[in-house]
Structure formats: C-alpha cells, structure tokens
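Removed from the display is one protein chain of the complex; every other protein chain stays in position.
Presenting chain A:
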C-alpha cells in the first residue's frame, strides 16, 4: 500500500498558542511569510476552536496540475515539494491552491511552501511544527493507514475544500466536562 503523510489536528487540545507558526517561521528563516497559520473556527461570533493549517500535501495536488514549468513534485511518501530553480514566478499555483499554501518569496520573487521538513523526516524526526506543539495537538499520520475513528475529513462549522483530497484529518473537541457539583 502506498504512503500518504498528512497532519492530524486535535481541536480539543489546540489552545491557539501559535507555537507551530513561530517554530515554522524560525526554522525556514521566513521574514514576513507564513507557511503555517492558525485559523479561528467561529460560530455566531463565538470562537469554537483553532485550526492549524499549512500545505495539506493533497492526494490530487492542484499545484502539480497548473504549473507549466513542472516545479512541483510528490515524493513516494506523499509529501509535495517544489523545485525553485524551475520557477518563473508566474504565481498560477497560488490561485489554483484552495488553501493558498504556496507563497511568493518577496526577495527571490519565486514560490516557496511548506516542505513537511523533509530533511528531518528522512532522519526519522518529526517536522518542526509537530515537534514544537507543546499540547500535542498536531501529529503526523499516514492517511492510507487506519486512523482514529473519531478523526474526520470535514468540520461542521468550517468547510475544507475536498476536491483536491487534502491530507488533513481533524478531531473535533469533545463536550466539556463539568467537575463542579451543580447547585
């Protein structure tokens, strides 16, 4: 069976500390760019949770389809990478990606994006964002393997575009438990 690495986000654990965002920027030496970002999930102006989102290393990557220079490629473990040497800065991939994962580097005017910290992955280590998550809300999973039954592809109050088959699964927050005796 083929491998497809992806992220599992536990919304019940994520406290929105933005540790993953900062760690990613630090690792990739990004000045004003953000590969990973925390999004608020709202319902009637009330924040229900936080979703940490970067490139989802889709099963059907739109970036591979639209790039005429063939900058993007997919490794055998499912990680979508890019070859900046081929990039001519046309930015077609930015418009095509439903998650706006590719970013333009203001210095080089070329595209760059989350690379799943593949060098660390090859050494058997976790990506920086996952390693830096102090509450353990972000995990690396192989979505081709059986995953927890309570992990979902979609969120009830936050639609994730599905046609590219993103490699992300989420665990919804469980109902809060009341530890105090009610009056």
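Note that a contact is a pair of C-beta atoms (placed from the backbone, for glycine too) under 8 Å apart; a residue touches a chain by one contact, two chains touch by 3 or more; residues count from 1.
Keep in mind that, in the parts below, contacts and distances are computed from a predicted model.
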Quick one: find the hidden chain's UniProt protein name among "Cation:proton antiporter subunit C", "Putative ABC transport system permease protein", "Aldehyde oxidase" or "Transcriptional regulator, CdaR".
"Transcriptional regulator, CdaR"
Which residue, A:2, A:29, A:145 or A:177, contacts the hidden chain when the whole complex is considered?
A:2
For the chain that's not shown, point to the residue among A:17, A:48, A:64 or A:121 touching it.
A:64
In the complete complex, which positions of chain A touch the hidden chain?
2, 4, 59-62, 64-65, 67, 70, 72-76, 95-96, 98, 144, 154, 159, 161-163
